[in-house]
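The other protein chains are all here in position, but one chain of the complex has been omitted.
And then subunit A:
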Amino acid sequence: MFNLYSCKNNANKILLFVVLFMIIMCFSADAGAEISSKNTADSDKMTIAFVPRSLENPIFLDAFEHSQKKAVDLGINLEWLGSFSFDSEKQIKIIDSLIERKVDGMIISVNDTPKYDRIINRAMEAGIAVATFDADAPNSNRIFNIGIDNYEAGKVTAEGLLKVLDQKNIDYNDPDQELRTMIMTGVKGALNLEKRINAFLDTVADTNIVIEDIVENQDNVNLAVELLEQYVQKNPDIDIIFFVGGWPFYVPAEALPNFRNWAQNGGVAVGIDIFYDALVLQDRGLIHYLVGQDMATMGSKGLSTLYNYIKYGVKPPEYIKTGLEISNQENLDRLLRIHQPWRVK
């Protein structure tokens, strides 16, 4: 006898079997195509990636160290990814691969350009929480930026410069004697750097300090050293150099003979970024005043803030400011004891 119930039951079983089979097939096809596409062995963990501007810039090592510690505390799979030297194309490609792998969040240090805005917005649209650290892209849809107050950093650096000039009895108000200044920056379009320069210029606006040149080192440490040496050799009469970042400070003084001669002949150098090598240069008289960023906080707080946003939906303020650190003759010895050398001897 025809049993409607049993027929219906069989149809459901078949349907269930087909659905299960399709799901299994989909998973098995994915696994074959990409060996490493699955993020971790423990896929339950949240994955957040830091994307610094480059790996070769040791300024980010503090952030790297402290973000790792925080990741262990929070049980996060932390990824620290970047091209060795800064290369916007490669950085965007890395961000793109993170989008493809559907990480939970990313904290990136980028330029303020439309192409970065687009990739950040694409990540956000894909459900990936994006924040910036150090350098910001305020026109994008990123959730927040963590970093120093770059304008403040530039202003403090300029004020420090004036103090050094005072100590050296150099008159920066004499309209008949210009103090010719060179500014070394990374790349145009980096909003953090632009703010620092603007603040510096605003602060020295009423002095006889005039900007002679702005040199771009493309965020490249080696290029920065090379450009600096060439510049002071060609322009030994330059009076002041303002380093918007600490790119050329990663080499010993012996690697900067022209710059050392220039400093010994009365040149005044101030800059932003404090790390061990920069402090050593300051100690040897090549640099006279440094303003540092708290990269460690950028790493740890940036990670925890994004974690809270992703896990608990805690909406952070758009800008999270980390403090400034000042290195002058009074606290130099103490700072040299605190900061660790990053280079393996």
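As a working rule, a residue touches a chain if its C-beta (ideal position, glycine included) is under 8 Å from a C-beta of that chain, and two chains touch if they have at least 3 such contacts; residues count from 1.
Assume contacts and distances are computed from a predicted model.
Per UniProt, the protein behind the absent chain is "Two-component system sensor histidine kinase YesM"; the candidates were "Two-component system sensor histidine kinase YesM", "Xanthine dehydrogenase, N-terminal subunit", "Heme exporter protein D" or "Chemotaxis protein CheW". Interface with the hidden chain, as seen from subunit A, comprises residues 31-41, 47, 49, 55-56, 58, 61, 64-66, 68-69, 72, 77-84, 93-94, 96-97, 100-101, 340-344.
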